[in-house]
Structures are given as C-alpha cells and as structure tokens.
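Below is one structure, written out as structure tokens; comments come after it.
Every protein chain of the complex appears in place save one, which is left out.
And now, chain A:
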Amino acid sequence: MANAKLWGLKKSPWVFHVAAASCNNCDIEILDLLTPRWDVERFGIVLVGSPRHADALLITGVLNRKSLPRVIDVYEQTPKPCLVIGVGSCTCDNHIFAPSYNVVGPYDKYIPVDVYIPGCPPKPEAIIIGVVKALKRLG
C-alpha cells in the first residue's frame, strides 16, 4: 500500500505553499513556477489551497517563535507520506536572521525536511531541480 501511495505522490505531486513569515521573494519565485514560462502544471505539479489535499509542502521563510506552532500544525494535517521542501536560504540556516531574538533555528529541528533549496531567492529552475531530486529520492 505504501508503494501505491508513493506512486500517486510521484505521478502528480500536489503542493501546498506554507509562507512561514518570509519576505515574499521566495513566494514570488514560487508563483513564477506557475506562469507560462516555467509552467510546472504540465508535469502535474498543482498548487492546492489546503494541506489536507497536499503531497508536498513548499515552506518559505525563517522559522520564528510565532510561526513554529502553525508550521507544525500544517505538517500534522498533511497526509503522510509527504515531501517537505524548504525554499530559500532562510529555511536552510536562518540566513541573515540567525542572531535574532525571535528565530528558533532551521526547520529540521522540528519536522523532517526532504530537500533544502538555497538562494535568496532561488531561481525557479533551482526549485524545479530541488523538487525533482526530492522525487527521485523516493525511488
């Protein structure tokens, strides 16, 4: 059964976009993916409006004290197995916000992250490559 679930996930990953207090540049690059220039929908990647419909979470922004419980809530609501993709340098290592009083460290302290995509913001090509690598890891 796990294989059937994985097959469904890999065939057409539905993505929920979690904007956890980002500066919106990564969000704009994610929107770029849906425009005709990159058009990820031809690969079956669809942005959905609820984590309950999602196979993958695209997380942007630095994790802080206020967004942490919300991110964990969203992760718990996502049906497993699911992919977690951190978009942007902020998700990798807190970037320039690391010394701040409100920042509580990278995401993999709290939820399992499959792939981090560095860049401030990462190019749409980089996001596509990251998602493809995450899907390849599933086998």
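Things worth noting here:
Throughout what follows, contacts are C-beta pairs under 8 Å (C-beta built on N, C-alpha and C of every residue); 3 or more make two chains touch, one makes a residue touch a chain; residues count from 1.
Heads up, the rule we're going with is that contacts and distances are computed from a predicted model.
The listed options are "Acetyl-CoA carboxylase biotin carboxyl carrier protein subunit", "NADH:ubiquinone oxidoreductase 30kDa subunit domain-containing protein", "DNA polymerase III subunit delta'" or "Heavy-metal-associated domain-containing protein", and the UniProt record of the chain not shown names that protein "NADH:ubiquinone oxidoreductase 30kDa subunit domain-containing protein". When you scan A:I28, A:I72, A:I96 or A:V132 for touch with the missing chain, the hit is A:I72. Even with one chain removed from view, chain A keeps its contact list with that chain: residues 65-66, 68-69, 72, 101-102, 104, 110-111.
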